[in-house]
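Following this message is one structure expressed as structure tokens.
Rather than the whole complex, this shows some of its chains in their spots.
Chain lettering (A, B, C and D) follows the sequence in which the chains are written, and residue indices restart at 1 in each chain.
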Amino acid sequence: MSNKLINWFRYASPQTFYPLAGRMIPWFWGLAAIFGVAGLGIGFLLAPTDAQQGEGYRIIFLHVPASWMSMFIYLVMAFWAATGLAFNTRLSGMMASALAPTGALFAFLSLWTGALWGKPMWGTWWVWDARLTSELILLFLYIGFIALQAAIDDPRRADKAGAILALVGVVNIPIIYFSVKWWNTLHQGASVSLTKAPSMAAMMLWGMLLCALACWMYSIAVALMRVRVIMLERERHTDWVRALLAGRE
Amino acid sequence: MIHWNSLAEFLAMGRHGPYVWGSLLVMALLMVAEPMLLLQGRKRLIARLRRQYRAEAAERGQAAAGGRSTANGSND
Amino acid sequence: MLSLIRAVIGRDLRLAMRRQADIVAAMFFFIIVVSLFPLGVGPEPDQLRRLAPGVLWVAALLATMLSLPRLFADDHRDGTLEQLALVPQPLALIVLGKVIAHWLVAGLPLVLLAPVLGIQFDLAGDALAVLTLSLLIGTPALSGIGAIGAALTLGVRGGGVLLSLLVLPLYIPVLIFGAGAVDATVTGLGAQAHLSLLGALALGGVFFAPWPTAAALRVALE
Amino acid sequence: MLALQGRNGSGKTSLLRMLCGLTPPASGEIRWCGRPIAQIGEEFRSELCFLGHQNAIKEELTPLENLLSTARLAQEPLDEDAALAALELVGLLGREDLACRYLSQGQKRRAALARLVHEKRALWVLDEPYVALDKAATELVAGLVGAHLQRGGLAVLTTHQAVAVPAGSVRELTLGDDVAAQQRL
């Protein structure tokens, strides 16, 4: 084993990761706030009107980051699940469980903002097209993952079962992403309506990217917070948790 | 530089106000609520664990002092 | 007598709380079945609007039915049912308690979900209201009637599927009046008549069904 | 007390279930105080305490909750202290807050037997109460049955093990292969 690997496994132990995560959380909150303010500022105050969609298009600054995060978090979750199965590290399972609720939140937000966008644009809250449907499936997968883990009391078992489900469900992600290409549907494909004058397009693009970064930082911060709670709960019989809780009244 | 001429115009969002603000509001609410819930859950967990540790310590103290009554066969 | 029923309801609700996953999962089954139809049938809103009452009611029926096998099976497997059958008071009272608990856990959540799902099918406000009301009145009947089937198939191998075979035909009147009420609203006729019939079915289901159920349970225990 | 013995499959379990009125006998009838139990159902059942092969405990609930809810269903409310005392007696103190699913075979059986501690009904029918129990627990249960007999209670139990019961007259009945399944109490 190389030195690097040993180092990695050191941080993979809950005992060392817990304080590390605690130190990182404020930074991610700070970044999330900065990006969020900048992104929303550009998106809602500076960006010009869209020629086709009017002002309603501003939902894009919420909808696209939420959609991206919902897919991306699933991939990260599946990655942790795979590591957990392969190397049997305790931290991996905890990370996967910590990510799932946030992923579900973003999947829901993608649906919600999409529905609120659809009403003015398409005239209906919901249509059963491929993109929308596969995003709904993604939400179901998250909920299935959470429900499965909640139904199993032994955390080690819950981790493994959840990991298997997460890995099987990964096939859904490319389906969501490419659905607009494979089936021609109501939902627009990548990079629509960014075809106006280059400067405006750039402004919208920046707004979207900044908002996406904000959501990204937010997700990391929240996942770290949650993983700390999960660690306390699962490691409650260990000495380090006892010492920790005895220390700070 | 700012795109809007008046607050009213900003709020109206070109007749799409409810949709845009509905999205932003729900998204913001949920994204604030999630960490709040987490902090609250964490507080509750820590309180519970502290209680549990105290109870265990007390029990151990008792066991050391007197020893627990053991099961025996008679029942009257 | 009331204290016995209360004790049963309390116990069953406590058990249900221990496995909340159960309640949540039943609700999601409902959601998923409702969402499957548009996928199979195609997305035209006009057609979907006409389908909505039928699909929602069929889904409610199936969701209730899926939770039925466990109504008595758990108690049967671990021997609790024998103990319940040996309680001095009539077994039907205990069954009544279990039916009420079942409705609270499996029926009520469907009622609360219905309006949200109706929106996916593009239903108008008054149709949504009647849909919810019809489910509120109709689901207790589903729990009551279902209990008979659950008891009859108890301990029978392949019970789950056999159960649906027995129960679904009995559910048909509930389905017809329930979906009919919504249809009548959509087409502008009053839903009054359908709803009163539904109410009669519910009363019958909840207060009459426990007796045959109790008898079937005794047979299953022999 | 009546202790039933007999080879595997000689019909002990079947007989006990008939005694309780769970299975109707193919021929003959079961009487209690001279009257057939089919007719005095409620009255008979309020005198009866049955414990079968199965433990009749809920895996999701803790031993304490199990004991309390059993008592509530039997309409013989038990307060929490009494229940805890019963659990202590059967050696489950310290596990009264763990869902029964995590208990071992023997511990589950103990949780089920805990209800006998405060049981005052006249007729106890126990099917292989000692199965899965270790020595200490077996003697404990025998003690409970003994105390019940001294209070003037009746007990019918089946077993493959010979366990001494402290008090009361014990009649042993060994079922042959062709014993008639008709008994008069």
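Just so it is clear, a residue touches a chain if its C-beta (ideal position, glycine included) is under 8 Å from a C-beta of that chain, and two chains touch if they have at least 3 such contacts.
Quantities reported herein were computed from a predicted structural model and do not represent experimental measurements.
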Jot down the chain formula for the full complex, using the labels you see. A x1, B x1, C x2, D x2
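Methods note: only the chains that are shown with their structure count from here on.
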Could you tell me which pair, A-C or A-B, is linked by more C-beta pairs in contact? A-B
Inter-centroid spacing, chain D versus chain B (mean Cα positions, whole Å): 45
Inter-centroid spacing, chain D versus chain A (mean Cα positions, whole Å): 55
So, what's the distance in Å between the C-alpha centres of chain C and chain A? 36
Do you know which chain A residues sit against two or more other chains? none
Residues in chain D with touches to at least two other chains are numbered 99
Applying the document's contact rule, which stretches of chain A touch chain C when the two form their complex? 124-129, 133, 136, 140, 143, 147, 150-151
Chain A partner contacts - residues on chain B that touch it in the complex: 1-4, 10, 13-16, 19-20, 22-24, 26-27, 30-31, 34-35, 38-39, 41-42, 45-46, 49-50, 52-53
Complex contacts: residues of chain C adjacent to chain A: 19-21, 24-25, 28, 32, 35, 38-39, 42-43, 45, 48, 119-120, 122
